[in-house]
Every structure is written in structure tokens, then in C-alpha cells.
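Report on one structure; see the data block that follows.
Removed: one protein chain of the complex. Kept in place: all other protein chains.
Showing chain A:
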Amino acid sequence: MDELVNKRINEVIKGNQDAFEEIVTLFQHRLYHVCYRMLGNPQEAEDIAQEAFVRAYVNIHTFDQKRKFSTWLFRIATNLCIDRIRKKKPDYYLDATVPGTDGLNMYSQIAASGDLPEEEVERMEAQERVQYEIGRLPEKYRTVIILRYLEELPLQDISDILELPLGTVKTRVHRGREALRKQMGNM
């Protein structure tokens, strides 16, 4: 597969835009899946996953063909997702009151969306619950947990994707697992 991908990449570099379509077709589902799990929203996931492919196209000449293309692509996508997640935060002015909510402030809004009442969580479908629990993880654990357990990537690949030392990746997987265990409690 790497050989086929590199062949297409070379065609893209030579100016054949159509060759890129095959690359997108090959990786679309995996990339969309990761973005969806990171962001928890289908529109945003589609937007960011598409943007990741556009960035890959524009920077294709910087890709080192001795390496795995999927790793490079995942790196672009996870960076975009992390940026998106971080950009959302400063929008909240935590103690500002939210118009039309009778004096509710952002704390209560976040509490409302972040932690659902127990009985509501119990009514969730398994798939819905997966996304809910992933979404509650802090971003730096969320990324490694998604790559490790949903993409089932080796720790070394995750280290390459996130450009983090292997030891750091391991620690984050451990903390992520620990956080997940605590938030799920006795399910």
C-alpha cells in the first residue's frame, strides 16, 4: 500500500491533481473517524478532516516518502483538531451571564453539557456512551486514547504522530485509562 501511495504522491508532485483523489479515497474513513472522535460533531469532523487533506496536498512535497503516509496525515489532522478544541475555550467567559437563561452563568452551562445526570447516561446507547466518555477526557489524554484504542495504533506510531517521546505517550495512555476508569466508575 505504501508503494501505491508513494506512486500517487509523485504524480501529485508532478502536478497531477487527480492522483490526489485516490489518496483521499484510501484514507477518508480513518481520518474522518479520528476527527469525529476528537471533536464529537459530524459537521466539524467533516470540515477538519477535509481541511487536513487540503493541507496535506499543499505540503505534499515536504512529506518524507521513507516514512508512513498515514502517520503524516494523522499528524496534520490531530493538530488541526487540537487547535479547534483549544480555540473553542477562550470563547467562554466563565462568570458572564448567558442571555435569556435567567442568570445562569457559563459554569452552569458547562456543568450541564459536560456531566449529564446519571440516569440520562445510563439510558445512552453504547455507541453514544463511548463518544460521551471520550468527550469528557482532557484533550491531551483524549488524543492518545483515540489513537491507541479506536485506531489501535502501536505506541511508537502515536509517538511519531504527536511528535512526543515514547515515554510521554505511555504516561498519557496510562493517565487517560485512569481518567476513564474513574469517570465511568462502576458501570
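Everything that follows uses one rule, which is that a contact is a pair of C-beta atoms (placed from the backbone, for glycine too) under 8 Å apart; a residue touches a chain by one contact, two chains touch by 3 or more; residues count from 1.
In this text, contacts and distances are computed from a predicted model.
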Practice task
Between "FAD-dependent oxidoreductase", "Fumarate reductase/succinate dehydrogenase flavoprotein subunit", "Anti-sigma-W factor RsiW" or "Cytochrome c3 family protein", choose the name on the UniProt record of the chain that's been left out.
Solution key: "Anti-sigma-W factor RsiW"
Completion exercise
Full-complex touch with the removed chain, picking from A:K68, A:R136 or A:K170, is A:K170
Problem - Touch residues of chain A, complete complex, unshown partner - result: 13-17, 20-21, 24-25, 28-29, 31-33, 36-37, 42, 46, 49-51, 53-54, 57-58, 61, 126-127, 129-131, 133-134, 145, 149-150, 152, 155, 170, 173-174, 177-178, 180-181, 184, 186-187
